[in-house]
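Only a single protein chain was left out; the remaining protein chains are all shown in position.
Our next item is chain A:
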Amino acid sequence: MRKRWLAIGLTAVMMTGMVGASAQAAEKSTDTDEQVTLELFWQKSNTNVIQEIIDKFEAENPNIKIELTATSSDTGKQIFQTRMATNEPMDLVQHWPSQAEFRAMCKEGRMVDLSGYDWTDNIIDTYYDMSCVDDKLYSVPLSINAGVVAYNKDIFEENNLEVPSTWDELIKAADTLKAADVTPFIFSNGDKENCSQKFHIMTAAVADDKWNPYDFYVGMYEGSGAKFADNDYSKKAAERLYLLSDEYAQNDPMSTNYDLSMQMFANGEGAMMITGTWAQSDIEKNNPEINMGMFALPTDDGVNMMISGIDPCIAAMTGTGKEEYAAKFLEFVSRTENAQIYTDYDKSPSPIKGVKTENPTIDLVLGYIEEGKAIPWWRDYISTGVVSDEADLAQAFLMDGDMDAFLEGEEEIVLRQED
């Protein structure tokens, strides 16, 4: 294992070394006629839309050429890691501002600080703040996601159900479905990351004007001294999540992973699913004809908070000598008309002012985003080394329902400091 790992690493180091050398050679030759070539490292699969934006940018800036290095997100992570470790920066990099490694690189000064540029005003304030690391802006957000409930409109109609607006209505709807022999919720407990994700969504869905999970958990991490034991909201979130998984999920949810849950929902094997807005494309891939919608998970008196975050972003890296040109591209991307191109493809809500999202599936969700009821995925703002531990903990909880062990474990994870 270890040997194979390092061999791959070393090969990658050598390969990037070669790429770096050839890139430097290319740079020298372009200096004379003031042509600049920038590398954009792209980890998502939607390369056609970014290429369209690049083409438009190149038409406006004939002296700047942008070369797209496209990888799928699995290998992208390794390539990013190798290039960070060997100091071979890319001029522009697409990443996720919620990811620990990206935030660590921002903290180390490897990404260009964009706070001083006027054009960053075009980012909606909430998402500007979410993009910040230590109060400085290092990236331009491209689209946003939210933790929601996906529902099958046809099944709702057949059972004369309306979109529930309170927790009691949600349970009533689930009871009706259960009585009609329809699986109310599809859970993907076989995927441990999905388990903790659902808990995070639920913590936002129990929030009210006195409490919200971001302030509470991040506050705890930063030393507020608060305790899980004194806190009814955490307990309520865990109880409600377990209730849905235990009472209203399909048979044997522990055997269902993310991909399978998408197939099942797409085939109408269940009426609802707690997930993120990103699931829409995965569901539609399995069944393009599906008549689905998404709503925010309500608490006792309606929807107070919805968990939301930035999906991909683009950042410029330091140490390339071409930071100014890279920033020019970021300015271009942050313009409303160009952000609209991205949103038209992506169908997710946009963090850029004035962009319209034409996507009936998330109509019910968009309102809350516009009203500013979105709070960030709080786990991204606590210690970095907890991701897999928290996922394991949440999965164990959904398996055995041991509330005390779960809350104690969560407390330990939230309080854990980097060492």
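Convention: a residue touches a chain if its C-beta (ideal position, glycine included) is under 8 Å from a C-beta of that chain, and two chains touch if they have at least 3 such contacts; residues count from 1.
FYI, contacts and distances are computed from a predicted model.
Enquirer: Looking at UniProt, which of "Electron transfer flavoprotein alpha subunit apoprotein", "NADH-quinone oxidoreductase subunit NuoB", "Raffinose/stachyose/melibiose transport system permease protein" or "Aspartate carbamoyltransferase" names the chain that isn't shown?
Expert: Checked against "Electron transfer flavoprotein alpha subunit apoprotein", "NADH-quinone oxidoreductase subunit NuoB", "Raffinose/stachyose/melibiose transport system permease protein" or "Aspartate carbamoyltransferase": the hidden chain maps to "Raffinose/stachyose/melibiose transport system permease protein".
Enquirer: For the chain left out of this view, which of A:Val163, A:Ala180 or A:Val387 touches it?
Expert: Of the listed residues, the one touching the omitted chain is A:Val387.
Enquirer: Going by the contact rule already stated, which one of A:Glu39, A:Asp91, A:Asp191 or A:Glu331 would touch the omitted chain in the full complex?
Expert: The missing chain is touched by A:Asp191.
Enquirer: Touching residues of chain A against the unshown chain: what are they?
Expert: 1-3, 5-7, 9-11, 77-78, 81, 84-85, 87, 100-101, 104-105, 108, 189-192, 251-257, 260, 384-389, 392, 395-396, 399-400
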